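A single protein chain has been omitted from the complex, and every remaining protein chain is retained in its original position.
Going by the order they are written in, the chains are A and B; count residues from 1 in each one.
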Amino acid sequence: MGKLKSLADLKKIQQESRQRTELRAGSDSNEGLVQVRVAMATCGMAAGARAIMDFFSDELEKRGIGAVVSQTGCMSYCYAEPTIEVQLPGNEPVVYGFVDLKRADEIIEKYIKNGELVEGIIPVNYETID
Amino acid sequence: MKMETVKLTIDNKQIEVNKGTTLLKAARQMGVEIPTLCHMELHDLNIENKPGGCRICVVEVQGRRNLAPACITKCEEGMSVRTHNPRVLNARRTVMEFILSDHPKDCLICPKSGHCDLQDMANRLGIREIPGQDIAAMSTYRKDTSPSIIRELDKCIMCRRCEMMCNEVQTVGALSAINRGFMAVVAPAFEQNLEYSPCTYCGQCVAVCPTGALTEVDHTRDVLRALVDPSKTVVVQTAPAVRAALGEEFGLKPGTLVTGKLVAALKALGFDYVFDTDFAADLTIMEEGTELLSRLGKFLKGEKDANIPILTSCCPGWVNFFEHNYPELKDVPSTAKSPQQMFGAIAKTYFADKINIKRQDMVVVSIMPCLAKKYESQRPEFAVDGNPDVDFSISTRELAAFIRQANIDFNGLPDMDFDRPLGESTGAGVIFGNTGGVIEAAVRTAYEIFTKKKLSRLDFTELRGMEGVRQAVIDFDGFPLSIGIAHGLGNARKLLDEVRAGRSKFHAIEVMACPGGCIGGGGQPLHHGDSSVLKARAKAIYDEDKNKQIRVSHENQYILQLYKEYLGEPGSEKAHHLLHTHYFDKKAKIIIKK
Partner (left out) sequence: MHLLVCGATTCRTSESDLIAENLRREIEEKGLQSEVQVIMTGCFGFCEKGPVVRVMPDNTYYARVKPEDAPVIVAEHVIKGKRVQRLLHTEMAAQSAATEPKQTGFRRKQIRIALRNCGSINPENIDEYIARDGYAALGKCLTEMSPAQVVEQIKLSGLRGRGGGGFPTGLKWEIAARNKADQKYVVCNADEGDPGAFMDRSVLEGDPHSVLEAMAICGYAIGASKGLIYIRAEYPLAIQRLKTAISQAREYGLLGQEILGSSFMFDIEMRYGAGAFVCGEETALIHSMEGERGEPTNKPPFPAESGFLGKPTNVNNVETLASIPVIINKGAAWFASIGTEKSKGTKVFALAGKINNVGLIEVPMGTTLREVIFEIGGGIKNGKKFKAVQTGGPSGGCLTEKHLDIAIDFDNLIAAGSMMGSGGMIVMDEDDCMVSVAKYFLEFTVEESCGKCSPCRIGNKRLHELLEHITKGNGTMADLDRLRNMSLVIKDTSLCGLGQSSPNPVLSTLANFMDEYVAHVTDKKCPSGQCRDLMRYSVIPDKCVGCTACARACPVNAISGERKEVHFIDQDKCIKCNACFEKCKFAAVLIN
């Protein structure tokens, strides 16, 4: 995509991008991909987020799970870094804190594969504006 | 156009002032003096130092949360200001206690004692003790002694006046604020010594320093030792600008000429011979004038190495400036030494021979309005086998202190004449002390030699004045000689940039490092930015010129005798050996290291 020449161009990108996300999330069906977002701001990285991110991208592929692993900014839970957000298709996202490699493995095996919640959940305690 | 005005109340009195006036000036207009420490104004230079840093001038402005600094706060319509209420007095006093708590208390032996703005302010604010001094750390720094200037930064109060002079007026850039917080101080980059900075020793920083943080290197002790030593013949020379300012140190009005008393005082101090640098100024004109005419001749013939414009070279601050900043132009200035050094060279050869003593037994002292002269006298190229042509250079201020020390009633002294032969001078030599004076003196002589005609007028008023950069065209009997004049190194830079770019339209340029020329030198009695003082000194110099019987250098009988007996012709080999010099690329001298 080159330069956006008008507001319509911008709207188009917005639509496309939203559709992509929804498709990925499988919206209401369970057909989509698992999405893992790793908080990769300075704080998270200092706590080892990069290793966690690598673990998820490698392991989910190895274990044959269709997933998108991406980085995001700080989730504000400094006391619980590294933090990640996991969204199973058709589900609300869940945030896990204190994620080390052991817990990451547990999250894949229990939550991602079977939908069983595991320890370390950080409940969403804020309102979004939309 | 009528100035817009604003009305405000200061200390319960209404006042109407021009828009843009500061509270400090508005208060002054109605006779209310708000104390200041860092603030300084040099009216004619259009320069005001007002960093708003000392916070002594704070006043209460109704409706504002905090006190406002009067020196930078502009008057606004309807403002109500209290300049001396209890809140203000308490703040001012507490701030003053802060400043004093970080200042050495060695006033007894401080060179600034008695002339110190900080000392005056402490008195004015009635500070009698500094609470908590026993637990107060002091910010201390390495003392830096250069050939001309001593930096004792323990005494720096961060008024930033020196920084402003060095950067904005002189564009030298040797001084700026470094470090932060409690250790913040004004210093050369990386806290390097001045010697390795681009400092030209012009001394303008010393002239504005309110405390003893920046002072000149004091040579009066060395001079006293020489006077005591019976084996030494001590010869003294006094620069033209000294006679126009020394009186101020003894309560005389600025502009009072004290030439005769100056000579009497020096004799009373015990100098064996009291001579005049003006004599050497005449000699400079002979050499520099000849050089000008020779280069001009080449120029008129279209020769490539004519090296026009010629730049004057009698100001040592200026010489340092181009050696640091324009080394590629080092062949452009006249090779003639400065009058101080010509004097030294002649005194220790021609005159020493005449009175039959060895140069080692002669001590040459110079009284200069200048601090860079101290450095100049120590340049290795101005010594023979380690014996300098000029042994000690002391400033007008140092001389005044020396006279007081000797308990001489200066104002009651009779007028006396300089000794012969090196004490005789012309009006042309005298005006060296003013900006434009060197070039005017050169024009008087060059004109008569170039045109082989007698001048019909001697006062070239078009070359005089206080403007930073001036230009004039003098009709050399059909040839228009184009002259540029700059005083203050910032102004010099403008002309020099043109020369470097090959765009200069001048045939000759005079540069003086200090604003006003030597009369405003870094070694003169402090003028506290009052330009009327400079103007009065300049007038005194021109008066002395007017009163001289002979006013062109080439008619000085003793100069002619010197050439006849010793040097031969101006520009002769001997003259070259004794009276000329060359310059160095000193860019590399400025080192930046930790």
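Everything below uses one rule, namely that a residue touches a chain if its C-beta (ideal position, glycine included) is under 8 Å from a C-beta of that chain, and two chains touch if they have at least 3 such contacts.
Everything numeric in this text was worked out from a predicted model, so none of it was measured.
From the options B:T9, B:S101, B:Q192 or B:T220, the residue with contact to the chain not on display is B:S101. Counting the whole complex, the residues of chain B in touch with the unshown chain are 51-55, 58, 66-67, 69, 72-74, 87, 90-91, 94-95, 98-99, 101-102, 131-132, 135-137, 157-158, 176-177, 179-185. With the whole complex as reference, residues 1-7, 9-10, 13-14, 16-18, 20-21, 37, 39, 41-43, 45, 70-80, 83, 85, 92, 97, 116-123, 125-130 of chain A touch the missing chain.
Rule of thumb we're sticking to: only the chains that are shown with their structure count from here on.
Taking the mean of the C-alpha atoms as each chain's centre, chain A and chain B sit 73 Å apart.
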